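Some chains omitted; the rest stay in position.
Each chain gets a letter, A and B, in the order it is written, and its residues are counted from 1.
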Amino acid sequence: MTMPTFVQVLDFVGTFAFAISGIRLASAKRFDWFGAYVVGFVTAIGGGTIRDLLLDLTPGWMTDPIYLICTGMALLWVILFGKYLIHLHNTFFIFDSIGLALFTVVGLGKTLACGYPIWVAIIMGSITGAAGGVIRDVFINEIPLIFRKEIYAMACVVGGAVYWICSFFVPDAVIAQIVCGVTVFITRILAVKYQICLPTLKGESD
Amino acid sequence: MTMPTFVQVLDFVGTFAFAISGIRLASAKRFDWFGAYVVGFVTAIGGGTIRDLLLDLTPGWMTDPIYLICTGMALLWVILFGKYLIHLHNTFFIFDSIGLALFTVVGLGKTLACGYPIWVAIIMGSITGAAGGVIRDVFINEIPLIFRKEIYAMACVVGGAVYWICSFFVPDAVIAQIVCGVTVFITRILAVKYQICLPTLKGESD
């Protein structure tokens, strides 16, 4: 057994936070343990799976059971400490933002490694970060949250754009990836702190 | 820069009309600009993406940014002229029917080119034309419209069947494709004009 790398630790933290978000929303809808597990798992791996299907790669969770185990730990956590989770709201918000940032960077990197242009990579980064939450909301029969309010997937797009600009000035992809991840993280945090939203379209019935 | 072909112009018109339909329904649900863009984009490219995943091809929108640009123009259009769109109802209905016809022909042709039999091609033509609207309706949390009323995907099936019959008599695939597209277009127009519907299943609770 080797020590996990820093990226693997972040990946675990992000997966755990995404799974918790799925399991908590499932519990609010009175899903049973199995349903909550599935929703948590799909929230965590759904974005990466859609990306890998589009890129014609084998989804990452099919090659490493860590995502299943991580979701199991998240379910256990909610079952045991569910009542106290509300007090950890800020902690999970930070974890979730770490996950969003990391998943965006991973999606971006994987897509560029396949030889696609940067605009495809930015979309794939956003899908990796945000599509799991869309499937989660479809499963609990709600309109996907990210379409209605808050800067969420837009933070991925901003991070991707920053990566692109960086790549003109910095030859090292690792530095551009770090700048990208930090940008996603900070954009998300600032948007929530200052309640920055995108404009809403006016319905025609007004 | 070369002149776009006639098919490319139709493709742009169809994509624009499909994106508009997604963005308008998103605006009725108070989606923000980002959400409306995503719903518009998925409405336009969702059917072709499912088809390409099933055929194990790279989705078309990942090889050409025109679909992203076209959706952006559709969003801008709705933001600027949203109030007046209601008066263009008939124009958009014609555009949408052009899109439906063209997408059906493209899906049919791509599937036959992969060596699949005609019945698979007819299904893929219908998926290309109609599945984007199904994902759109799932995203806005409504029962998919095409399952409940109006001849929509059925127009694709009719067009596909006509293509099949044509292919016995006409050796030229292009002529069969034109006849197919015209059939889809006319079927859709006539069905709406004369309010032709399929029968509804009676629920068991009656």
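Just a few scattered comments:
Just so it is clear, a residue touches a chain if its C-beta (ideal position, glycine included) is under 8 Å from a C-beta of that chain, and two chains touch if they have at least 3 such contacts.
This one's a predicted model, so the numbers in the text were calculated from it and none came from an experiment.
Identical protein chains form the entire complex, numbering 3 copies in the structure file, with 2 of these shown.
Rule of thumb we're sticking to: only the chains that are shown with their structure count from here on.
The rotation relating chain A to chain B, fitted on Cα atoms, amounts to 120°, rounded to the nearest 5.
Chain contact summary for the complex, chain B toward chain A: residues 23-24, 26-36, 38-39, 49, 53, 56, 58-59, 62, 65, 68, 78-79, 82-83, 85-86, 138-141.
Every residue of chain A that touches chain B in the complex is listed here, in rising order: 53-54, 56, 116, 119-120, 123, 134, 138, 141-144, 146-149, 153-154, 197-205.
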